[in-house]
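With one protein chain held back, the other chains of the complex are shown just where they sit.
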Amino acid sequence: MKHLLRLLPFSLIALLAGCGVENLSALDPRGPVAEMQLNLIQLSLYVMIFVIVVVFSIYTFVLIKFRERPGDTHIPKQVHGNRALEFIWTTIPILLLLILAVPNIMDTFTLAETPSMSATEADGEEGEGQEGMVEGEDFITVQATAHQFWWEFEYPNLDINAGQDLYIPTDRRVEIVLEASDVVHSFWVPALGGKMDNVPGITNEMWLEAPEEGIYFGKCTELCGASHWLMDFKVVAVDGDTFDVWAANMAEPDEAVVSGEAAGEAAVEGREVFESNCISCHAVGDEGSPTGPNFTNFGERQVVAGFLEPTDENLHDWIRDPQSLKPDNEMPAFSEDQISDDEMDALIDYITELKVLEED
Amino acid sequence: MAQPAHTLPAHPEKATLEGKNKYLGFWFFLGGETVLFASLFGTYLALRGSTADAPGPADLFHLELVFIMTMLLLTSSLTSVFAVISMKKGSFKGMIMWMWLTVALGLGFLGFEIYEFYEYNHLGLGYTSSAFASSFYSLVGTHGAHVTFGIGWIITLLIRYRKAGITLTNASKFYTAVLYWHFIDVVWVFIFTVVYLLGVGA
């Protein structure tokens, strides 16, 4: 058993240095929330390693010292117990737990204090030491609604509805309002911070911050059906100016892009295919339904359907037979009778050119 | 086996090991039942405001009816106490008489409850109408099912032992049945308060 003890602290450091994938690991925090939580985890780890060392030392000593030796037939002294010892090993654990409980309670309250709560408090006078936060300047609000098996991100004050990719500015906090449309899901971006559940009928709130630009992995962590494992999303953190451009273009996308004209003739044809087949579930700009993920910035998707590389081939396969790739999702299959191969190419041309940020 | 009444011990229901076991086991069972009803009460309290478009407590409940039901059940509890007193006095006839009275009152209660449910259904509160409806019918219905079972149990005992006299075997059986009946009564007091009084009050 002892080897496990020696491994523990070292393996954590090794992992911190690089095991796991960047922007996915909770051990490699990229924001203040995840950092706070990792500090708490580390604190508890050190306290617990102390406990483990104590117990394992006594354990090893006892097993070696008091093992039965050949020929030994003595009857050990039948000890009843010891009050002082009982007192010691009751008190010390309580003290150790206090070391953990106090920072935990503080952090729990800090994490529950969403920016909008601070803003409300700041309205009147100074709200209990919280700096007054102003919506838009200091923080933005995103409503993250979980569906089987995709994520819808609405920005209520920016008039934006986005699917799958959560764009956030690096210079502002993000208040996330969590809802679910069907079953219970859970919103988790390990590198940015711990999770909270999307519960049907209930609204939950949390906040995150991503000071560094990057693309962070997000996952659903509550069993939500067959394709639970594929219910991934991405958090795209961009600098404040880029975010403002993104937001403006998402709210009012360029007409030429929406119509496909900006991308050429095939895309215009694709737009027609889109209008006759896709628009009853997917929207581009104002046009279309929010039943499925919004397509306004589809061409900038990190992945399609939460997990597929956005290649033409993958898109083709997905539209033809989404069920075999992601069982039980709500997207119907489109056969060649509905969308011919030529139409499909045009459609793919169109949707992959739906972009709101300028290309590098 | 049947012993003459006057030689019975002071607590005939707990005189044998079997009787003692039954007595204690039944108390434990009632402990479990308490958690069962507490869970149903909790569910009801969480959902009693969720009336959707269906009628809510204030639209439905009439305290007159519920008051009569409460009186019937409380009285039946009292008569069952008299039955136990008779048993301890060794009066088999008295015990049987009081137990039959208990059954009659219980049947009266049950009749009113069926009428009540029928009436609510008539007023548009089906089981599937709202979360409130489901939780109300489930809580009160579970209690009603307990009353029904209790009545069946006591009638079975009354018929089985109609001529037996008080014995060490049947004393514990009657006694546990009475315990059960008291429990049902206590649950009803909570239903009366939590469901009806709070319902009308709100």
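Residue numbering begins at 1 within each chain, and the chains themselves are lettered A and B in the order written.
Quick note on the criterion: contacts are C-beta pairs under 8 Å (C-beta built on N, C-alpha and C of every residue); 3 or more make two chains touch, one makes a residue touch a chain.
Following the convention adopted for this analysis, contacts and distances are computed from a predicted model.
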Discussion item. According to UniProt, what is the chain that's been left out of this complex called? Choose from "ABC-type polar-amino-acid transporter", "Cytochrome c oxidase subunit 1", "Probable chemoreceptor glutamine deamidase CheD" or "ABC-2 type transport system permease protein".
Written reply: "Cytochrome c oxidase subunit 1"
Response to the item:
Given A:132, A:225 or A:290, the residue that touches the chain left out of view is A:225
Response to the item:
Cross-chain touch to the chain not pictured, restricted to A:139, A:167 or A:217, is A:217
Response to the item:
Touching the hidden chain, out of A:112, A:134 or A:256, is A:112
Fill in: Omitted-chain contact residue, chosen from B:43, B:75, B:91 or B:121
B:43
Worksheet, complete the sentence: Note that chain A touches the chain not displayed via residues 1, 4, 11, 15, 19-21, 24-27, 34, 36-38, 40-41, 44-45, 48, 51-52, 55-56, 58-59, 62-63, 66-68, 72, 74-82, 85-86, 89-90, 93-94, 97, 100-101, 104-105, 107-112, 178, 182-184, 186, 188, 190-191, 193-197, 199-202, 204-205, 217, 219-229, 232, 307, 327-328
Worksheet entry | Positions on chain B contacted by the hidden chain, ascending | 1, 17, 20-21, 24-25, 28-29, 31-33, 35-36, 39-40, 42-43, 46-47, 49-52, 127-135, 138, 152-153, 156-157, 160, 169, 173
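Definition applied: only the chains that are shown with their structure count from here on.
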Worksheet item: What is the distance in Å between the mean C-alpha positions of chain A and chain B?
Response: 52
